[in-house]
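All protein chains of the complex are present and in place, except for one that has been dropped.
Just so it is clear, A, B and C label the chains in written order, and each chain counts residues from 1 on its own.
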Amino acid sequence: MSISVQHEDFDLSTEVAALRAGQPGVGAVVAFVGLVRDMNEGSGVSEMALEHYPGMTEKALAAIVHEARQRWDILGSRIIHRVGALQPCDQIVLVAVSSAHRGEAFAACEFIMDYLKTRAPFWKREVTPDGARWVDARETDDSAAARWARPES
Amino acid sequence: MSISVQHEDFDLSTEVAALRAGQPGVGAVVAFVGLVRDMNEGSGVSEMALEHYPGMTEKALAAIVHEARQRWDILGSRIIHRVGALQPCDQIVLVAVSSAHRGEAFAACEFIMDYLKTRAPFWKREVTPDGARWVDARETDDSAAARWARPES
Amino acid sequence: MIKVLYFAGLREALGTAAEELALPPGVADVGGLRAHLAGRGGDWEKLATTKNLRFAVNQDMARADTPVTEGDEVAFFPPVTGG
Partner (left out) sequence: MIKVLYFAGLREALGTAAEELALPPGVADVGGLRAHLAGRGGDWEKLATTKNLRFAVNQDMARADTPVTEGDEVAFFPPVTGG
């Protein structure tokens, strides 16, 4: 259940291998990688900067993983979220989940991403031909997270 | 929309990099990796062999990808399914999907896996302390695929 | 002539992976072919008794009422278990 907030890039194969290491009961790994696109809301993006709230970021991500573990029978998870300056095509985030069967890994990975998008304190600022701007939150992110709401929570 | 049925292993990072190459509009990649577990149905598994129906396999996978493209706005996909002799912890299958936003990539990747599990002609044979046995199809695979059924299809 | 293929546990049970045969008189669909082959008796009766047997015609998933005509490739196999 490892979580990193870092400037450095990451290697998908290396991270998934570490997630599986010593766990021959893992039958499924689902990995999500988020990337900087060269276009957003109709404008070209030449650069991106990711700000975060140190301390709260790690706490929020740990809480999300904790909730995922309570909901699904998963064997492991790995989250890496980069901060600082990024370029188009750069990797921003990795969420990888391992489980015995695929259904749990798919659900938990998407759940973690949907909650991360609405609950983890990261903010994107992008540079476009019209200047720099803070990225607006997407309403679809709220509705994606709301899908997972439970009556008791 | 590349599909391979092969004996050789694959590298996740290499495949995802190729899937994204030259597509700076990709904001999300979801990758599923299926693995040989050392236990199945309560018995230790020391070895596995994957049989397939050459020709139909590729055709069935292409049809599944075609349907995924019609349902979701995805930018690319990569399927690798291994055949032949495999050991516990070996990679069996990769399904990776790229898209602008994560919702499409998650849905299309899980759809392809659920259909692959019920429509692509592969059969697993595993060696256990009680001898070799053909793996039984799981009912949960049928119900997973049925979730995607559409009234018109 | 038609080509008939058998896979996985069914292939092992029949001791046959593939055969070519003249389209038997009166056989017009997969169900008819299945009954004809099972009529050989012995191990071939497994074609009739196997639960959840699956079929393909010309490498597309098929049903018992899928037509079979001269030149077709017909396959019989257990439910798939890849992935």
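Operating definition for what follows: a contact is a pair of C-beta atoms (placed from the backbone, for glycine too) under 8 Å apart; a residue touches a chain by one contact, two chains touch by 3 or more.
Bear in mind that the values here come from a model prediction, so they are computed numbers and not experimental data.
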Exercise for the section: Could you list, sorted by label, every displayed chain in contact with the chain left out? Expected result: A
Practice task
Using the touch definition up top, pick the residue from A:L12, A:V29 or A:L50 that touches the left-out chain.
Solution key: A:L50
Problem - Among A:R37, A:H81 or A:R102, the residue in touch with the chain that has been omitted - result: A:H81
Fill in the blank from the handout: Even though one chain is not shown, chain A touches it at residues 34, 50-53, 55-56, 59-60, 81, 92-93, 113, 116-125, 134-137
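Everything that follows uses one rule, which is that only the chains that are shown with their structure count from here on.
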Practice task
Go ahead and name the chain pair joined by the largest number of contacting C-beta pairs.
Solution key: A-B
Practice task
Just give me the whole-number Å value for how far the CA centre of chain A lies from that of chain C.
Solution key: 48
Fill in the blank from the handout: So, in whole Å, the Cα centroid of chain A is separated from that of chain B by 23
Completion exercise
Note: chain B residues in touch with at least two other chains are 34, 113
Fill in the blank from the handout: Residues of chain C that touch at least two other chains are 83
